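For this depiction, one protein chain was excluded, whereas all remaining protein chains were kept in their positions.
Letters are used for the chains, namely A and B, taken in the order the chains are written, and counting of residues starts over at 1 for each.
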Amino acid sequence: MKNTVLFGTVAAASLAAGLASAGTLDDVKAKGELACGVSTGLVGFAAPDANGNWEGFDVSVCRAVAAAVLGDANAVKFVPTTGKTRFTALASGEVDMLARNTTWTFSRDVDLKFTFVGVNYYDGQGFMVPKELGVSSAKELDGATVCIQTGTTTELNLADFFRSNGMSYEPVPIETNAEAQQQFLSGACDVFTTDASGLAATRATFENADDYVLLPEIISKEPLGPLVRQGDEQWGDIVRWTLNALISAEELGITSANIEEMSAGTNNPEINRILGTEGDLGGMFGLDKEWAKRAIAANGNYGEIFEKNIGENTAIGLARGLNAQWKQGGLIYSPPFR
Amino acid sequence: MAMADQEAKQSFRLSMLIYDSRYRAMTIQVVALILFIIGAGWLVNNAAQNLAALGKPLSFGFLSQPAGYDINQRLIEYTSQSTHGRAAIVGLLNTLLVATVGCILATILGVTIGVLRLSKNWLVARLMTVYIETFRNVPVLLWIVFTMAIFIEVFPAPREFKGADPSATMKLWDSVALTNRGVFIPKPVFESGSGIVGIVFLLSLVGIWFFRRWARAKQEATGVILPTFWISLGIFFIPAIATQIILGNPISLEYPVLKGFNFKGGLHLRNSFLSLTAALVIYTSAFIAEAVRSGIMAISKGQTEAAAALGLRYNRIMSLVILPQAMRVIIPPLISQYLNLTKNSSLAIAVGYMDITGTLMGITLNQTGREMETVLLTMLIYLTISLIISTAMNVYNNSIALKER
Partner (left out) sequence: MKELSYVRTEMLPEQAPPPGQTGVVRWIRENLFSGWLNSILTLAAIAAVYFALKAIIPWAFDSTWNANSLSECRETAPGACWAVIHERWPQLLFGFYPNGNDGHPDQRWRIVVAFILLIVAVAPVLFDKLPRKMIWFSAVYPFVGFWLLWGGTIWGPLMVLAGFVLAYFTYRIVAAIGGNLLGVIVAILVPVIWWLFLAGPITGVLNGIANIGLPDVPSSKFGGLALSVTIGVAGIALSFPLGVLLALGRQSNLFIIKTLSVGYIEFIRGVPLITLLFVASVLLNYFMPPGTSFDIILRVVIMVTLFAAAYMAEVIRGGLAALPRGQYEAADALGLDYWKANRLVIMPQALKISIPGIVGTFIGLFKDTTLVSIIGLMDPLALTNAIRADQDWNGIVWELYLFVAFLFWIFTFSMSRYSMYLEHKLHTGH
């Protein structure tokens, strides 16, 4: 019933009385949909298309969790959050999980009382400059004007980088990606800095993308991952292991194409455990046996999601790099399912 | 019930609290106060519980921790190692800067346009009407992003000034550079001896004041009107310039020059500051113009005619008869326009001007995660600024109000 809005205006108190703090899992099941905090629009990671359907790398994680918990990958309410509102939205219970390229840091984990359930993208802060500037290293940027998107760890990294290298700069703080592009393209700033993936996504939308280069320096570690509120271990486990299931699926070769065939039973006991034909892993945290199967079937495994949204064949064109499976020399690694 | 009976004997019944107009007012107030306290208590209690549950009880300790971020426009010393509190002060000063400059320019522009709107010149009056209706009927936030877009898209980038045959050049004999990073203008540099020039300048200001007093007294005594404007102008400039030349130019100008990525030296007026100021000024001036117009219109036509009958010229009718009276009508809406401009300056966030919303309620909020403290503190600061402005202006308003006796 969507009448909560109207009833809310006349009796906001009743809403409050009804919702005692049961576990997040029960809440999500009761609501019949997962409230997932995403960014307001970053091509490839989370952006609404012309019809308002959300698509992207982060969005797929939300959909996988919804598929695992509710059995419907579309039972997600996407809540666009800005850099400022995201943590409040999660802390206040407006969203059940946050999948919004958020860097896992000590203070966010400990001081802000969140649980990062894993890393779905290893990123780092980089710099983009126009080619005609003739700069080949970030160390040559003394005195440059730098466009930064505010509301992230970027400002702090930037200040640290320039200070530790004894260089000066002129920061131009910008609220949205679109404005950053406008300023950068017109030459109002020499350098644009944000996470390297964001730079690549932004560069992909440029008319003359070849006139711009990313500098080789990556000045920070930015492990991005979904996060949940601290204190609800069951819910944290569900999101964590959904993500791990997507990663393991790629490692073990389970794809959206062959999942039906594989769930008939295979010789690999780990595949069987993930897909629920052997044992009852789902039952341990309050889900059914086929939770992981649904999660993988929703958008495919980690590799498929990567390729479809941000991979080398998309406009964004990110190489797997650090985000390759550990067997291919990357950092993507899931603990075993047993 | 026993109580009620007892009190009934003293000819007081509980129902009198409601039906007796002597007590009713008190009852209503007490009920209202209790309801208010319950309501406020409920909100505060909820907030306290929620914050405690999140493990971050209200604390302003973060203000003394290092901020870690840089701010481009700072009126006081600030580095990324300074505290969040200092960052907030830098932001506050930026807010005050844009509000002050904005109010002054908006008043000048608004009064000019308001007067011109009443001009007998058909074309000018129409043009001013178009100006007012265009600028006040479109949201100020749109004007802010619009002026920012003009700065970014229309003006050349610094790198276009480079090379043997640059596509852009500096204006005004190579002293001013209009770029899409802002405007670079010459900066005065004070060397030894500039103090003397400053003192001479201040002395000439005092001189002007005494001169005008003397001229007025003379006019009242003898009726002779001196050309006060030109003489004041002379006193304003000549002594200071003379000292400057005699002492061998202690105050010199530092010109901006293109160096590396950007112009160096001179004074850098950033385009965020310029576009915010410009947008606030054109938007607010449209409202001030309307206030001025209706203030002048409110003065009865008989006043103009009476003044004309005394043989005063148009300029003197305006400055001696109409405007002094119109001021009383204009000041109250003018106060609220000043307040609006100051409050609208918080939209700086849209163009990345680092005012108090950009620092305290922007980056500091993000870095520390202290929503409650930062937002409340920001509101408190704006409230204080607003109250100071309105108190000051009300004092002024009372000083020129008609003294009714």
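One rule holds in what follows: contacts are C-beta pairs under 8 Å (C-beta built on N, C-alpha and C of every residue); 3 or more make two chains touch, one makes a residue touch a chain.
Treat the numbers as computed from the prediction; the structure is a model and nothing was measured.
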Touch with the omitted chain, as defined above, among B:83, B:252 or B:386: B:386
Residue of B:140, B:258 or B:289 touching the missing chain in the full complex: B:140
Option touching the unshown chain, where A:181, A:234, A:255 or A:268 are the choices: A:181
Residue among B:20, B:153 or B:191 touching the omitted chain: B:153
Subunit A residues touching the omitted chain (full complex): 1-17, 19-21, 40-41, 43, 47-48, 50-53, 77-82, 84-85, 88, 92-94, 175-179, 181-182, 185, 204-207, 315
Interface with the unshown chain - residue positions in subunit B: 18, 25, 28-30, 32-33, 36, 43, 46-47, 49-51, 53, 116, 119-124, 127, 133-134, 137-142, 145-146, 149, 153, 339, 343-344, 346-347, 349-350, 357, 361, 371-372, 375, 378-379, 382-383, 386-387
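One rule holds for everything that comes next: only the chains that are shown with their structure count from here on.
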Length of the line joining the C-alpha centres of subunit A and subunit B, rounded to whole Å: 42
Residue numbers on subunit A that touch subunit B, as the complex places them: 83-84, 87-88, 91-92, 108, 111-113, 132-133, 141-145, 150-152, 155-156, 158-160, 162-163, 169-175, 179, 182-183, 186-190
Residues of subunit B touching subunit A in the complex: 50, 54-56, 68-72, 80, 149, 151-153, 156-160, 180-181, 259-262, 264, 271-272, 349-350, 352, 354, 358, 362-363, 365-367, 369, 371
